[in-house]
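Presenting subunit A:
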Amino acid sequence: MKKFIALTLSLLLVLTFCAGCGGGGGSSSGGDVIKIGVFEPASGDNGAGGKQETLGIQYANKMQPTVTIGDKEYNVELAIVDNESDNSKAVTAAQNLVSQNVSIVLGSYGSGVSIAAADVFADANVPAIGVTCTNPQVTADCEQYFRICFLDPFQGTVLANYAYENGMRKAYCLSKLGDDYSVGLVNYFVEAFKNLGGEVVEEQFPDKNSDFTSYVANAKKAGCDVFFSPVSTEAAALIIDQAEAQSLGMPILAGDTWDSNVITSAAKGKNVEIVVTTFYQEGGNPDFDEGIKAWFEEDADAMTNNGGNTDLAAVTAMGYDAYFVALEALKAAGSTDPADVLGALPSLEVSGLVCGDVSFNETGDANKTEAFVKKCNTETGAWEFLKKQSAE
Partner candidate 1 sequence: MDERKTVLKLSDITMQFGGVVAVDNLNLEVHKNEIVGLIGPNGAGKTTAFNCITGVYEPTNGSIEINGNVVIENHPQGKMKDTYKGRNQGKYTNTLTMLPDKVTKLGVARTFQNIRLFKGMTVLENVMVAMHMNQSESVFGATFRSRKARTEEHSMREEALKLLKKVDLYENRDDLSTSLPYGKQRHLEIARALATHPSILLLDEPAAGMNPQESDDLMNFIGRIRDEFDLSILMIEHHMQVIMGICEHIYVLNYGGQIADGTPEEIQSNPAVIEAYLGGDE
Partner candidate 2 sequence: MEVRLNKKTKSVLSAVCIALFLIFVYFGDIMISPGSSWKMLITVIEKGSIYALVAASMNLLNGFTGLFSLGQAGFMLIGAYTYAIFTIPADSHDKVYQYFDGGLIKWSIVEILEGKMGVLGHYLGMFIPMIGAGLLVAVIAFLIGIPVLRLKSDYLAIATLGFAEILRAFFQWNTLGPVTNGSNVLRKYTTYNNAVFPVLVSGICIAIIVLLINSTYGRAFRSIRDDEIAAEAMGINLFRHKQTSFIISSFFAGISGALLAMFQTTINATPFNTVMTYEILLIVVIGGIGSITGSIIGAFLFTAASEWWLRGLDAGRWLGISASFMRPGFRKVVFAVLIMLIVLFYSRGIMGDREFSWDGFLTWCRNLPANIKAWPEKHKAKSAARKEARAAKAAAKAKAKQAKADSEARKASGEALFTPLPVADHVVVFDKEGK
């Protein structure tokens, strides 16, 4: 009897879902609504960063909820899926977006999931704009993938240059096993740093590791001048903590992921020196800064997703920009059809963004020549702008 109830129930469930999904998808694609897919992690290793990036997109959507394509005004609806920072979930998540008939996709934070999803977008011929995925492989073989940020070879070189110029000669490089972002960036850094004449020690830590004592000790033992670890913010907080506990005694250098309030709050009041390269410098666009902070203040969910305070992360600003790039692309295409949007992207030039103008080269990457170098002020727990650094 029990079994019978269970079976009927599940049958009912199946039917409702099928009907619900089928009907729902069909109706919302018509009318005056246009869908922009947001392909970001809300959980997993990159959950924190993904959420901050999504916040930027949501804020932009709040500021500019409509777009005029041709002569018609459309309401922009965000279709957000969680790719769980997991390559195997990324494919179905991306498929889910595509099946919701989105015109363009934004994301993802973390390069691995973007690479994994690239084929889905390519198959469906839906354009995607990478916001902060810096691995060159994202756009390299995928005509549908564009991006508005700089690339790892560039960032790695910038970081190496910065380190070398500041008299650091031996670098300890720590990446995470199985994480293509950190492994890739370390690779480019090592290449550039060695070319400059530096020396490196490379190590990797396994998934779910939270004990960084030995890595910090290894760096000290090797007598390095700089601790380079462009890993996820989860690990970053733990590394900072151990660096303080063991008096690391050398600056920690990292890439764009570390430009986050997770780092500043972890470093606040600690005796550590942290330098990062990033896309955006707070204060570069005061209107945007104030606006989004005000939004954080009034929207409790947004505040929580930002990590509980109003400090602004570069990825949020990038998310904001990405949304406007998408709108411009839609306008240029004059249609909501993904294929038309894709056609309009390569020649697109967008100015007036908070992180600088965007135009794409032949692989679909943004033409960026400079990165911002920031240092964490451990007394105030805020980022301080150091300089703009180029790859040359």
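The working rule: a contact is a pair of C-beta atoms (placed from the backbone, for glycine too) under 8 Å apart; a residue touches a chain by one contact, two chains touch by 3 or more; residues count from 1.
As a selection rule, all candidates are chains of the complex that A comes from, given by their letters.
Everything quoted here is computed from the prediction, not taken from an experiment.
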With subunit A shown on its own, which candidate in 1 or 2 touches it within the complex?
2
Contact set on subunit A toward candidate 2 in their complex:
1-4, 6-7, 10, 13-14, 16-18, 20-22, 24-26, 29, 42-43, 79-82, 86-89, 91-93, 95-96, 98-101, 112, 115-116, 119-120, 123-126, 136-137, 140-141, 175-180, 183-184, 187, 202, 204, 206-207, 301, 338
